[in-house]
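The block that comes next holds subunit A.
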Amino acid sequence: MIFSYYPGCTLRTRAKDLDVYARKCALALGVELVEPKDWQCCGVVYPLAGDEIAHRLSAVRVLQDAQSRSVSVLTVCSACHNVLKQCAYDLKNDADFRNKANAYSEFDIPVTGEVDVVHYLEMLRDTVGFDTIKQKVVNPLTGKKIGAYYGCLLLRPGKKMGFDDPENPAIIEEFIKALGAEPVIYPYRNECCGGYVTLENKPLAQKKSQTVLESAKEMGAECVITACPLCLYNLKKNGGDTLPVYYFTELLAEALGVK
Partner candidate 1 sequence: MKIDMNKRDSVIRMTGINPRTCMKCGKCSATCPSFDEMEYHPHQFISLVEAGRVDELMASESLYNCLACMACLERCPRGVEPAKFVEAVRNLKLREHGGNHLAPEAIPEMLDADLPQQAIVSAFRKYSK
Partner candidate 2 sequence: MQIEKKPLIVAFCCNWCSYAGADLAGTNRLNYPANVKIIRVPCSCRVNPLFILKAFQRGADGVIICGCHPGDCHYTTGNYYARRRITLLFSMLSYLGIEKNRVRLEWVSAAEGAKFAATMQSFAEEIAELGECKRLEDLRCKK
């Protein structure tokens, strides 16, 4: 299985762990990741105001590239995933945006949005299968109690993302089980950590990230895993020393013995 692997800006610098382990694990699981040439930033935030066309164009470019090569786009970073998936949805369902996007960019093949945007976790669930992963685990994380932190961007808006039940997701818990560890379900796993205000409103970011980590700790988690570089930074920086936070790929690599 070949995917167009879109790492995004942060994965090449501050979130190397997320990227490196993702590629190593893909290799171990027999999934081929091909990076598109000359990729650029995805835009980082999906503009909620409908008239912001230009903000979505960099994402359109990534989608057009994958579409012209008939492959699905694979992302690891939650933010990239959110932007790309929502833009693909818009291209498919909003003719006005599609026309404008094509008018702006002179593509050889017009972009239609007929391209799947797949998160690494979705790939593990739907392409590889958690059962297969279970078999390939060499260092099971037996006895480890892990809390999944979904945050906002993977799940919402539920209708456009179609990732999992936005209020009671299970995919990362299934992933944790596949690694041999014990998932800890805590109520704030899909509540915001306040990452966006970390520059401007430190106290708020601290309050929110502490709520998340304390909730996880209270329910018995020993560590928390996430797919978002900003969440990881914020939880680590502003969450106090409540719990260690890792990228999910790091644990996967450890369990598969490729770390």
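Behind the choice of candidates: all candidates are chains of the complex that A comes from, given by their letters.
A few points about this structure:
In this text, a residue touches a chain if its C-beta (ideal position, glycine included) is under 8 Å from a C-beta of that chain, and two chains touch if they have at least 3 such contacts; residues count from 1.
Values in this document were obtained by computation on a predicted structure and should not be read as measured data.
What touches subunit A in this complex, out of the candidates 1 or 2, is 1. Residues of subunit A touching candidate 1 in their complex: 8-10, 13-15, 41, 43-45, 47-52, 55, 77, 79, 152, 155-158, 166-167, 191-192, 194-201, 204, 208, 229-230, 233, 236-237.
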